[in-house]
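All protein chains of the complex are present and in place, except for one that has been dropped.
Naming follows writing order (A and B), and every chain is counted from residue 1.
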Amino acid sequence: MGAVSLPKSDGTTVKLVPSESIVDAVKEIATTHPHLVGITAVHADSNIELLYSFDNFRGELRHLRVILPDKQPSIDSISGILLGAYIYEMEVRDMFGVNFNGHPLPNTRLLLPDSYPAGAPPPLLKTVTMDQLMKLLDSVQELQPPSPAIPITGSSRYSAESVVILPFGPYHPALKEPEHFALALEGEKIVEARPRIGYVHRGIEKLAENRTFLQALFLVERVCGICSFHHSWTYTLAAEKLLGITPGARAEYLRTLVAELERIHSHSLWIGLLGYWAGFDSMFMWLWSARERIMKLLEMIAGNRVNKSYITIGGVRADVSDEKLKIVQREIEEFKKEFKKISEAVMSYEPLWERTKNIGSFTAELAISAGAVGPTLRGAGIPYDIRKIEPYGAYPDLSFEVITEKGGDVLSISTVRVKETFESIRIIEQIVEKIPSGNPVPQTFFMGTSKEGEAFARTEPPRGELYYYLRGKVGSRNPYRVKIRTPTLPNLVLAAEALKGYTLADVPLILTMIDPCFSCEDRAIVYVKGMEPLMVKLPRSVPANLSLGCPI
Amino acid sequence: MSSAPLLTSILTIVAGIIFFFLSFLFEWVERKAVARIQKRVGPYFTGPGGIFQPFVDFLKLLSKTEAISKGTELLFYRASPIIGVTLLTYGFLHLPFLSQSPVLNFNGDLLVIFIVFAFTCLSYLMAGLSLRTPFTVVGTGRLIVQYSLYELIFLSSFALIFFQAGSATISDIVRYQMINRPLVLYQPIGFIVAVFSLLAKLEKPPFDLPHAKQEVAAGWMSELSGRTLAYMRLIGNMDYLFSISLIVTLFLGGGSGPFASQIIVLWPIYFLIKALAIALVLSYIEGVAVRVRSILLPMRLGIPLTSLLVVQAVILAIWRMGLW
Partner (left out) sequence: MVEKKSSLRTWFEALENLFSSPDTLPPEEAEKAFNGSSRGIPVLVPEKCIGCSLCALSCPSQAITMVPGGKKTIGNKVVEVKNPSFDYSKCIYCGLCAQVCKQNAIEMRTDLPPIIIIKR
């Protein structure tokens, strides 16, 4: 096939594939590596480079690289092989103008606003400057009314009598963030669900290219509020790989500490919201009141509750004194008691079981094909946790288990999150005991120039695998390209799939079982009826070889 | 009972005003209790313990601009609050709140209650369907289903009371309870069923489906605003107080109690205490309730409560047969 293998800076291999044979190459690779991590596009030297990254659930990454000319780039779609791929392709199409032949949604935008002129150059091309982009967006006088996601009149599949098209969002009490879902209801039953997104797209990837490495760190932190630390950590990991900086051991422990506190606060937030979505407000209030303890700890350590701005390239920004670590230890014990009491009460509560058991059921095969990650995937029994398969931070020194549950419904995912919270508490207890001494704050903050090269990093935020890709140009203070692939993107493919056949009352629970973070994503899917998912057969060896809670 | 029309008029006005203000007190009790279950403070700023908060909310909503969408059926939209408030106040006059004899009564006035129930629901329907948007359509649809379920249960539990007390006149039923014992002691199952179906009638959790905010935003209330919303919320509060008073009247013997027949002031106080106790029970159920899945509504509301009532009827029948 004329494929060339190139060694990458971190040891993984990149295979260069001609654009005509991408489908064959993906078919081959998907038999052993069924998890598509993401499709990264970079505009460099009048070319658009596409990097397809695959994982086999054991951290053995394989990459395929395709180089396309930036004049009318075109390539075959691989969404027929992996269901989740088409959403990544839409993102690349919106941002780089790459045409994917055979894509199920040839004319639909994913991220770009409707007001963006059709003929205008795609925003992430290097030839488009920030000024041009701002002029382009300012020049739009009239907003086009978006076409309804599900047509009611005309060539409709439904007679208007029997089906109600219910708009779910952009402003809806069940959604934390503005997203629109058009639900076709037959009585109370959902026959079709179509998300429409892009309401809060902020162009962070483009903005990051116009900031220095240090400044971009604060920018990517604002991708998401709840997993803000994981975003900045993943970016830092990628930047440290690229720039060849290693942080001290104490810094690694402190980063892990904040990350695990963040996981606890995110999970208890979600479990509380589970009650809210099920119409059980007391559970929501109880868990959020318990969570307040963790938020105060985060504020004590980092100075801020949400956007912690705690990490920096080469370390952390402030040390945590022994007295504060004692407080962490004490408070986490208190939290454990409180959380145990509440979570055991509510998770065994019969009416809540009724709302969650066998609701939004999905199979492990569907989850893999959609590319689902995090607790969503673990709720279907696949122990895929980046902390275990690709340890970073202080995780190699700490013992913890990867929680999985059988089933794949709202209840199993909730159980995974409850148990993971206890695991996080265990991790924090170990951190407080084991933390080495030393100075975690770097002597100077990184303000230098970049090396030539590329790096990627993955972490396990509360919602699942987060992927950052970073490219540097020699002599530049700014990153050349920052690519973010957040966990909600593949998970939402799964949620929209799982919605069908359930009732309106279950929509909030099913949509949110993946713990969606639309704003950090704003790349939800537009699902087309008739596009049946193609299942990828999971190699038999995979689940057997993945051991649970392997000792480190 | 009073033959003097003037006295009746005065009592009507007094009872109406009491009903109006008391309905806000009950909203406060409910909000405060649910807040405490949820570890919150609840209403806080207005008045001692925020006791005036519901009333201030009402006034605030009255002063807001009313946004009426194009295509609203104005007749329905305007008539619904009038029907609701009037009918509920009228219904309240038939309950013995101030003294043993209600302000208004006639033979068989238990049936008035059904008219009040039906018209309250009708006013909700009219408000909901005055503008047909997806949220209001789904919300009103759920409301109708729920109404058809709880109405049957209420009707049956009142039939049992009629069966025992031998009268469909509210003041006769109260007198029967004063002579014997409160009906809750004879028909405990019927009482529990009535309290539970109240939750469905009042659209409180777990039966708050018609305006389940996570699913259908505000349901049938989605398109209401300004003073219409204020009045529809008032109807909700009045409905709450009216239904609780009804339970107190029919099952707990109204305001009867120790020394109530000697000291006439004690009657409304006892009545209020009993009503507040029921409001607390309802708030507790609200606090621990998980909203029923809409397709399971008949399974959770209709079938269990109806079968409980059948059990109650059988027990009652056997007991009466044995007595005669």
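Heads up, the rule we're going with is that contacts are C-beta pairs under 8 Å (C-beta built on N, C-alpha and C of every residue); 3 or more make two chains touch, one makes a residue touch a chain.
Keep in mind that this is a model prediction, so the values were computed, not measured.
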Seminar exercise, completed: Shown chains in contact with the undisplayed one are A, B
Exercise. Which listed residue (A:H33, A:H231 or A:K419) would be found touching the missing chain in the intact complex?
Worked result: A:K419
Exercise. Touching the left-out chain: which of A:N47, A:S309, A:Q329 or A:S476?
Worked result: A:S309
Problem set entry | Residue numbers in chain B that touch the chain omitted from display | 33, 35-42, 44, 284, 287-288
Exercise. In terms of residues, what is the contact footprint of the unshown chain on chain A?
Worked result: 211-212, 214-215, 217-219, 282-283, 286, 289, 292, 296, 299-300, 303-304, 307, 309, 317, 341-351, 353, 411, 415, 418-419, 445, 447
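Here is the rule we go by: only the chains that are shown with their structure count from here on.
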Exercise. Counting in whole Å, what is the centre-to-centre distance of chain A and chain B, each centre being its mean C-alpha position?
Worked result: 48
Exercise. Which positions of chain A touch chain B when the two form their complex?
Worked result: 164-167, 172-174, 185, 188, 275-282, 284-286, 289, 349, 351-352, 354-355, 503-508
Seminar exercise, completed: Counting only contacts in the complex, chain B reaches chain A at residues 34, 37-40, 134-135, 137-138, 205-206, 208-209, 212-217, 287-296
